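All protein chains but one are shown at their positions in the complex.
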Amino acid sequence: MPQDTTPPLTPELYLEVQQFYAGHMHAVDSGDFETWAVGFTEDGVFVSNGFPEPLAGRAAIDAVTRKGAAARAERGATHRHVLTNLDLRPLTEHTVSARSYVLVVESVAGAGAALYASTLCEDRLVRQDGTWRVAERRVTRDDLPAVDSGDRR
Amino acid sequence: MPQDTTPPLTPELYLEVQQFYAGHMHAVDSGDFETWAVGFTEDGVFVSNGFPEPLAGRAAIDAVTRKGAAARAERGATHRHVLTNLDLRPLTEHTVSARSYVLVVESVAGAGAALYASTLCEDRLVRQDGTWRVAERRVTRDDLPAVDSGDRR
Partner (left out) sequence: MPQDTTPPLTPELYLEVQQFYAGHMHAVDSGDFETWAVGFTEDGVFVSNGFPEPLAGRAAIDAVTRKGAAARAERGATHRHVLTNLDLRPLTEHTVSARSYVLVVESVAGAGAALYASTLCEDRLVRQDGTWRVAERRVTRDDLPAVDSGDRR
């Protein structure tokens, strides 16, 4: 007997995801790259119109993240990933579609703060080992051309 | 026997309103004007010190919204309505007073992102047809003189 198995969006689920994001963004902003990296599944994919090509797999995401952070450190800059307008849609018991706005704010020692980019972040999250992880992330920077889907149909 | 019928603020109610706003703001920012417009009641009022006069009714709000979006599109700009600091007060079973900060962030293709305006958003929301709608919105841009109430007492 077929039935709709889409679970309801509960405050408990929303809170779990909200806490996941707060920890995830704080990790990357504070240089805790291990915590950031395990926030993606082993085979997680990160697509962005700010990247020359999609990042496939946790190791690739980790490498690019560390490279970016090293470049910022060299010029005395830090980033904050300010996440707002979080919109959740449970897909299954263990999968959630999450859409949010992420402002990237850059501060430079002695030179104040500025908006680095305004982005739309679309994630597919999965529950693994009692925590949430990003299986697929699509980030669209509002100031750059949208990603070409590659679909030529 | 008179009694206080103000319902408590529950996580379920907060979540409903939070999801409403996430969808409402995403709709206007992504050009889904139908969804944005039905986020107001048929006779909804939108007052702002950024408008020459109050907008009365969904149709008027819709028209002004589309006009603004067309002007932005012409100069290659997009807006994000970044909603934070949401403070809710239930008034009745079907009415909520909602106060939030809404940053309007503007991105221009090839020219980065900037703060367009910092605003205070004060809404009276009503539950209609199983969803929330704005019956009255008062937006105060922090960089413009406050709206004159028109009250000359």
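A and B are the chain letters, set down in written order, and residue numbers restart from 1 in every chain.
In this text, a residue touches a chain if its C-beta (ideal position, glycine included) is under 8 Å from a C-beta of that chain, and two chains touch if they have at least 3 such contacts.
The shown structure was predicted, so the numbers you read here are calculated from the model rather than taken from an experiment.
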Options A:R58, A:R80 or A:R124, residue touching the unrepresented chain:
A:R80
Of the listed residues B:M25, B:V45, B:A69 or B:L88, which contacts the missing chain in the full complex?
B:L88
Missing-chain contacts mapped onto chain B
9-11, 14-15, 82, 84-88, 99, 101, 103, 115-118, 120, 141-145
Please give every residue of chain A in contact with the chain that is not shown.
11-12, 14-15, 18-19, 21-23, 25-26, 78, 80-84, 105, 107-115
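Criterion: only the chains that are shown with their structure count from here on.
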Rotation angle for the CA superposition of chain A on chain B, to the nearest 5°?
120
At what distance in angstrom does the C-alpha mean of chain B lie from that of chain A?
26
